[in-house]
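Remarks on the structure that follows.
A protein chain is absent from this complex, but the other protein chains hold their places.
Here is chain A:
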């Protein structure tokens, strides 16, 4: 049996080497070279000394944070009530369904909805509200980003809340806790793992939503993704683009550490 086990692992190792390790190493490698192929630290020096990139990093983190918080605030109650419903699987399917549709299609649909002559503005028109510029604003960018990320937050939350034994809540109530106390002392702490994985699943991709910043934000919302695209596609300075990529990878590692499950000390 043992022999088979190592043999069967080969495809996975190959996968890890070629599609996970090698690309990351390439990105890190490129970030240390300038356009003439000489080894340099200038890419990093420029990144951390220029206000432009730091501001962009701040912007990216800020928007990702906003998106994460808003999705969490919407998703938690949703997931909580879903666990109480009869046809849970059906509702879950309805939540997952939009993720089957391509991101770009959804973005284009929102362009139609938010347009000056679009659905939302004509709806507001019924109440005598004049057409507003909705596209290319922070508001529309956040709405679309949140909409796209919602399922990725709801699913881990739902799993965590679903696993919570009903007897715990009954016990809490038996011992005289009020509904609010039960929620904050029992339900929420026990669902924390779901919150953490939901935050990971939403925050990290939100850091580089560059297609949305362009289509919905009209490039009036700038995140690091925009800069990466520019360096790879226009100026062809792969070193600088890779440097930004490395910073993003580091940011993701930091998030993973903060939201990861701590297994030390026997505490769960």
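In the analysis below, a contact is a pair of C-beta atoms (placed from the backbone, for glycine too) under 8 Å apart; a residue touches a chain by one contact, two chains touch by 3 or more; residues count from 1.
Here is the rule we go by: contacts and distances are computed from a predicted model.
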Handout entry: From "PadR family transcriptional regulator", "Sulfite reductase", "Proteasome accessory factor B" or "Spermidine putrescine-binding protein", the hidden chain's UniProt protein name
Key = "Spermidine putrescine-binding protein"
Fill in the blank from the handout: Missing-chain contact among A:9, A:116 or A:129 belongs to A:116
Practice task
May I ask which residue of A:67, A:202, A:215 or A:248 touches the chain that does not appear here?
Solution key: A:215
Fill in the blank from the handout: Missing-chain contact, candidates A:55, A:170 or A:192, resolves to A:55
Exercise for the section: In the full complex, which bits of chain A touch the chain not displayed? Write them out. Expected result: 4, 8, 11, 35, 52, 55-56, 59, 111, 115-117, 133, 135-136, 214-215, 218-220, 222, 226-227, 230, 233-237
